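In this view, the complex is presented without one of its protein chains, the others remaining in place.
Read from first to last, the chains carry the letters A, B and C; within each, the first residue is number 1.
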Amino acid sequence: MPETNMITTIGAEHYLVLSAILFSIGMAGVLLRRNLIVLLMSIELMLNAVNISFVTFSYYSGKVEGQIMVFFVMTIAAAEAAVGLALAVSIFKRFKEVNIRFFEHLKG
Amino acid sequence: MTADVFLFWFLALITVISGLAVVLMANPIYSALCLAMTMISVAAIFVTLQAYFLAGVQIIVYAGAVMVLFVMVLMLFDLKHELQAFTRGRATGALKIASVGILSGLIVGAVTIGLTIAGRSSDEVISAAAAGGVVDTTRGLSEALFLKNIFGFEALGVLLLVIAVGTVALSRSKGGTHARD
Amino acid sequence: MLSALIFLPIVFAIVMAFWPQKNTVRHLALGFSLIEFVLSLGMLQKFDSSTAALQMVEQTAWIQRFGISYFLGIDGISVMLVMLTTFLVPIIILGSWNSIDKQVKGFHAALFVLQAAMLGSFLSMDAILFYVFWELSLVPMYFIVGIWGGSRRIYATLKFFIYTMSGSMLMLLAIIFMMRLTPEVTGGYISASLLDFYKLNIPFVAGEFLTPQTLLFFAFAVAFAIKVPVFPLHTWLPDAHVEAPTPGSVVLAGVMLKMGTYCFLRWVIPLFPEAAEHYAWIFIALGVIGIIYGALVAMVQPDVKKLVAYSSVSHMGYILIGLFVMNAYGVNGALYQMLNHGISTGALFLLIGMIYERTHSREISKYGGLAGVMPYFTIAFVIVTMSSIAVPLTNGFVGEFLILLGAYSYSPVVAAFAVTGVVLGAAYMLWMVKRVFFGPKGELVKEDHHPLLDLSVREVVVLVPLIIMIFWMGIFPNHFMDFSKASVDYLVKNKMDYSIPLSPNQAQAQEK
Partner (left out) sequence: MNQQALIAILLLSPLIGFFLNGVRFRSTNYVLAGSIATIAVLISFICSVLLFLNLVDLPPEARRITANFFEWIAVDKFKINAGFAVDQISSIMILIITGVGALIHLFSIGYMHHDKGVTKYFAYLNLFIFNMLILVLGDSLLTMFVGWEGVGLCSYLLIGFWFNDSAKAAAGMKAFITNRIGDAAFIIGMFILFMTFGTLNMHELNMLAPTIAESSWLGAVTLGTMMLFIGATGKSAQIPLYVWLPDAMAGPTPVSALIHAATMVTAGIYMIVRLNGLFIVAPNTMMVIAIVGAATAVMAATIGLTQFDIKKVLAYSTVSQLGYMFLAVGVGAFGAGMFHLMTHAFFKALMFLGSGSVIHAMHEEQDIRKMGGLRKYLPITHATFFLGWLAIIGMPPFAGFFSKDEILWKAFSSSQGHILLWAAGVLGAVLTAFYMTRLMALTFWGKSRVDKSVHPHESPWLMTVPLIVLAILSVVGGWVGIPHVISEQIGHIPNFWEHWLEPVIRKLPTVVEGAHHDETMLEWSLMGISVGLAAISALTAYIMYTKKEGASDKVAKAFGPVYQLVNKKYLVDEAYSAGIINPLIEGSKNLWYYVDVNVIDKATYKVTDLVRGGGSFVKSLQTGNMQQYAMYIGIGVVVALSFVLMR
């Protein structure tokens, strides 16, 4: 594939690479940030990245099932955010901070 | 350079920048705002992929509901600028960044190699898409959702209910709603 | 018959555990063990010593899916060891009459379970069944040492357990591997029967280590070598012996070590004949090292029990050599030496236990001049010592001589090195006897506050059968060897293509 086409012709791989980059950013956030809320946001980023992939595959294969998955993912993401935030709230109540290290208390 | 192409590059740039900002911003409020930005640009990307219904849902559910939830919690905590945004430990930090980098590199590599090996250049894909045509996406979506995947849909409903109850149970104060501590 | 032999002790153990009276526990246990002994005599009566065939076979499916069966049988190789086990247990019970004073019921129950497990591993002809019994024997021993042992008993038990266990793991792996090979010979289904194992023809390439037969051979051999114990794997033995209570030491030295050497004969040599032949030199060399090393180290031990433990290492070295030279002299001698060692070392441990009961010390340097105080004890001890250092007309001589003869026909060099054990053996035992029994009265012998009484009637009753056996086996070895000769000769002749015949006719047919 010639170099010029990479820029001028947008294909599935462009979307997928975008999705990968976004996913990686999200993952970096999960791994590196200490604020629980930002952590949750990073997870949302990762989920969104996955959604992009789904929609891309759905579009390029002409099948609608990919979008169904996105639908489900969104629901799960909402639910996960709710639970995560609830946990954040209870952590905050106890330690007046939402640092991830308080979860170390979950260690046996 | 057509409008489509320009639009993709523009949206991609915004998505990546705002995504990076989510991770890098020290103040969680800024992170939240940048996340909203990302959500919106992702919704726009959905539009370029002709997933109009999903784009709408993305805006409403994510940029609307979820983001509000985040911002509300942040407000509730009244968090100021954090002293230390990132985890300690250089070695583990480097390891984490390295693993993330390698992972993204691997995915990108996988994507490009995978598609070329499969021998399906994007042109063919586009033509296939045009031929097959996801013309009426919203209708198609609803049919797929409510006819084919009804069980999954219902299951998700149950899940949401459980989550709702669980969330309340987690965040309530001891001794029930009326108790004072 | 064989099932009864194995499971009767378990029934005894259960009865023992629920026996209401404390005072009669020992009498009951003695009675039970005598019943068991009489039963085994009945078995011996029915045993046909003229054939190498497997006798009194019992086979029922157990876990059919994996071809595991409850498969018992007895032949000349195991018969005398079974007798040794049933013979020693009543003696042990009588010998530990006074020395075990806590949890008497538990002790005797453990002893019976141990007996059952040992008999089981001598009699089972199915790999998995064997493995079960083999491992089962560890458990009661663990408790016997761990509960009734000396001050460092926990260390000793742990060492003993972990050593043996790590060997067993290797063996289990090898057993499973071999079971996977069995469909080749059984026509499609998996089998754990030893007889099917014998039929296997596992490829062997000389010089290449990573071939199935070599690996399996070493897996089995190391497992058994730990139990024997062979030279570099022996260090658990002195510790276990020193910490074990007297009866524990007797069982350990008398029977449990024999499980290792017996399995070399039952498993390793017939299953992997090429590898065994090719790598025999390793084990013979280790045997020689064991003889000399054990003797030298025994010589400088300050503790009597440790001395005897190291002498076991030395004696087991002889047995190992006898097994691996793989000729009729060596193997017959080794099998005989197993019995001898069981009796003479068992007797030595009993004797040491008796003196320990009186003085609560095993330090050689604290004794001296015991012969003047306890003459009967001294006579018994000297007789057993003579057996241990293989003076002719005692049992030890016959076995040792045959092993050396076998070693000589394998290689004169081996015999030349092994024969130094004859000298060193005399040196360490007699030096110990000199320091403990002769010379001026030592610190412990002089003291007045615990009068050193000579042997009681009970102790005499314990020792007399052993001493009778020492001479009987030394003067009329044929009475005992005849039981095993047919099987051993058959094994030696057909070791490359061995399988135990199931009937005398088959044995004769294969002979031709």
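In this text, a contact is a pair of C-beta atoms (placed from the backbone, for glycine too) under 8 Å apart; a residue touches a chain by one contact, two chains touch by 3 or more.
Only a predicted model underlies this, so the values are computations on that prediction, with no experimental measurement involved.
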item	value
Touched by the hidden chain, restricted to displayed chains	A, B, C
Residue of B:Leu13, B:Val68, B:Ile102 or B:Ala155 touching the missing chain in the full complex	B:Ile102
Absent-chain contact - pick from C:Ser99, C:Thr211, C:Thr420 or C:Ser499	C:Thr420
Residue in contact with the excluded chain [from C:Leu94, C:Ala240 or C:Ala328]	C:Ala328
Chain not shown: contacting residue from C:Leu296, C:Leu452 or C:Leu502	C:Leu296
Where the unshown chain meets chain C, residue by residue	159, 162-163, 232, 234-235, 238, 293, 296-297, 299-301, 327-329, 332-333, 368-369, 371-372, 375, 386, 391-393, 397-398, 401-402, 404-405, 408-409, 412, 415-416, 419-420, 422-423, 426-427, 430-431, 433-434, 437-441, 475-478, 481, 485, 489
Residue numbers in chain B that touch the chain omitted from display	87, 92, 95-96, 99-100, 102-103, 106-107, 109-110, 113
Absent chain, residues of chain A that touch it	27, 30-32, 100-101, 103-107
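Criterion: only the chains that are shown with their structure count from here on.
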item	value
Chain contact graph, described as a line, ring, star, complete graph or other shape	other
Residues of chain B whose C-beta touches two or more other chains	none
Residue ranges of chain B in contact with chain A within the complex	1-2, 4-5, 8-9, 12, 15-16, 19-20, 22-23, 28, 31-32, 35, 38-39, 42, 45-46, 49-51, 53-54, 57-58, 61-62, 65-66, 69-70, 73-74, 76-77, 79, 82, 84-87, 93, 96-97, 99-101, 103-104, 107-108, 111-112, 115-116, 121-123, 125-126, 128-129, 131-134, 137, 140-141, 143-145, 148-149, 152, 156, 159-160, 163-164, 166-167, 170-171
Chain A - residues contacting chain B, complex	1, 7-18, 20-29, 31-35, 37-38, 40-42, 44-45, 48, 51-52, 55-56, 58-65, 67-68, 70-72, 74-79, 81-83, 85-90, 92, 98, 100
